[in-house]
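Only a single protein chain was left out; the remaining protein chains are all shown in position.
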Amino acid sequence: MTAAVESVRTLSLREVGPAERGTRPEEVVIALSPAFGDPFTKTIVDVPHAEVIRQLLAGIEEQGGVARTIKVYRTADLAAIAHYGAKLSGSGIAVGILARGTTVLHQRDLARLSNLELFPQAPLLDAEVFRMIGSNAAQYAQGRSPRPVPTRNDQMARPRWQAKAALLHLKEFECIDHARSAVEVEPVISRVD
Amino acid sequence: MSGPVRVVVGVDVGNSTTEACLAEVAGDRVDRLASSLTPTTGVKGTPANTAGAVTAVRRALEAAGRPSAVPDTVLLNEATPVISGLAMETISETIITESTMIGHNPDTPGGEGIGVGTTVALAELGGQDGPVVVVVGAGADFDDVAERVNRAVAAGVEVAAAVLHGDDAVLVVNRLTRRIPVVDEVSAVDRVPLGMLAAVEVAPPGRTIRTLSDSYGLASTFDLDAEQTRQVSPVARALAGNRSAVVVRTPAGDVTDRRIPVGTLTVSGSGRSLDVGVDEGAEAIMEAIRRVAPLTDVHGEPGTHVGGMLAAVRDTMTDVTGQPSSEIRIRDVLAVDTLVPTTVQGGLAGEVARENAVALAAMVRTSRSRMQSVADEIAASLGCEVLIGGVEGEVAVRGALTTPGTAVPIAIVDMGGGSTDAALLDRDGQVSAVHVAGAGELVTKLVDSELGLEDRDAAESVKRHPLAKVESFFHVRHEDGTVQFFDAPLPPHVFARVVTVTPEGLVPVPVRTSLEAVRAVRREAKRRVFVVNTLRALAQVAPQGSLRLLGSVVLLGGSALDFEIPAMVADALAPHGVVCGIGNVHGTEGPRNAVAAGLVDVHAGLAEPVAQGVGR
């Protein structure tokens, strides 16, 4: 084929050890839900998980931040995942993300159901938004005042995506493993040309 | 002795608020029962005031627990219309030609140092002989960019620097085998001329560039002669203070900083007229006004903002008084220099320059009051006697004099929304009063434009409330440095932000500058308007124009309740040996209700009516 083919990237999560509390004051924790990366590979609108992670990490790196990634198995509740991540984060800032793409920016001193920035409409989140979320997370971790990521809204997301979201939610619940503690993972992104 | 008990209400129609003071009067005994405050309806001194006045009376009756009582007498002040206007003109602009320069400040440029080479598009990279500056367009992925550059470097191309469309500079540099300076977030990167010699400089974090912001630095970089160096010096000046920059050498590229002609102002007084260009700045305008003092009228060049504003002020006065426009005179103008963040013409990355601007407040006043028709309508509406008593300034001074600790001679200053008013009661019992242009609205406008808020509500909040920085979910640092802790976490939308501390809680200020910068803008705006105007107004009523002869100065009105203006004004007056403080009418009312209470006192014969002096 002569046309430019976008390179495809894959994500694997290499387990590093148990998820522990970080010490670097500027670090951001990315907390992944039970089905993120494995068994699911893309969000509700087919953004590859590899790209989600790559853009989150890029946003953090561009701001001079550092990130650790953890995977949570005991709950598929986004607020709980993100708040757990925030408690392990050296800066107190975490990005929580579900397999279907729903994302939240959390801080450890906040109530679990509160948040810094919430992106509830997973169908509207693309690579560009994930980059901005990463960038803002790093800036919060450094004590700066980022402009909140502009939120998008689409009233017709309900008829198109509500049921698929419910289905993905159920599938994610299936992946909950109450016996398994959260682990720190190293996201390995490789290119398949 | 005491006569029959009569219910009397003093009503003061002000520019923005209408106040009422309800009292029982028996002979010379005055028993104040209640006061009230409501927004003025219509322009002060016009029939539209009736609704607000009636509301104020009714409120006072309700507050006194007598909602259905009918007062015996309502006393109205002799209010005269004052109309003010505001305009702002930007008088300088920066223009970049031939995309010579990129001088914006991306948050995160990449690498450090300076790189000089010929501009080349990413797609064309490879095989070049001399050093190159890579230009990367929209949509490129940072991994791909880094890989291509690394490949070119491995193949022997000397890549000296890069200019990117996306926010990818750090990401790209982190992936390069050889670090180079990279400037990113250049939104119009496709307009960067290719095949030209260019220099890219990035300073370490917290520093500013040294070479491209210096004329001889540019000369050394581009090998310029003396004449060429003279030509590029505006580029160097424009880049000073940036952390990163790109300069492209093109045949006719230039950065110019030019004055925008925005028309002239014709000021008249003392039998002569002077023309002054608005673009000459506030100082020149105020100097012209001083030279023709006392000012009798001002005209602006038709078709300019200032001309339009002055015409609008005149038209409004014509509308409310029915006086022909030709008879209406602009009696005062205040000009203030300011800086407005403006997008640079010809910029490639949305560069913003702080351009000079002049803000102008103008004020027109008429002696033709239509309070008699207000009085008639109130009488019809409430079914009671309505008397117009006391001329502006006079009654207010009387009311202010009930502030404990004051004595004649006494001056009052009332800082409102559109104008700042002053009056003096001298030892001979003469009252003189003056209104000068510029007050709260102008402060809001200055705050709005200097902070680049483009949000009047946010500017108003900055003006009215102290600032703080939210440092964690459990504490804020107030602008005076004190730290306040909270038991419950603060709301997430204020986290890490500069906020105003309002009675409703913390409200984020939509800026990315520091608290100190916002505070400096706020205080400077107040100083340039309120302090300057207080001194200007008092100088006009002071005996022989000498502030030293004023004695007491009492601050009245809403601005006297501001958290910092009274102190700023008092500080400015202190060197003149003047005692200045916030009014406390009858020792209980604070800076409010001076006129309304004064009207009742004068009516009851408590206060001697004072002889009327001539203003200014």
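Per-chain residue numbering starts at 1, and chain names A and B are given in the order in which the chains are listed.
Assume a contact is a pair of C-beta atoms (placed from the backbone, for glycine too) under 8 Å apart; a residue touches a chain by one contact, two chains touch by 3 or more.
Keep in mind that, in the parts below, contacts and distances are computed from a predicted model.
Among the names given as "Ribose transport system ATP-binding protein", "Propanediol/glycerol family dehydratase large subunit", "Monosaccharide ABC transporter membrane protein (CUT2 family)" or "4-hydroxy-2-oxovalerate aldolase", UniProt records the absent chain under the name "Propanediol/glycerol family dehydratase large subunit".
Interface note for the absent chain: among B:55, B:73 or B:513, the touching residue is B:55.
Where chain B meets the missing chain, the touching residues are 38-39, 41, 51, 55, 456-458, 460-461, 504, 507.
Within the complete assembly, residues 5, 8, 10-12, 37-42, 48-50, 76, 155-156, 158-167, 169-170, 173, 192 of chain A touch the chain that is not shown.
FYI, only the chains that are shown with their structure count from here on.
Centroids built from CA atoms put chain B at 43 Å from chain A. Contacts from chain B toward chain A in the complex involve residues 107-108, 142-143, 167-171, 174, 471-474, 489, 492-493, 495-498, 512.
Contacts from chain A toward chain B in the complex involve residues 58, 61-64, 107, 109-111, 114-117, 131, 135, 140, 143-145, 147-148, 191.
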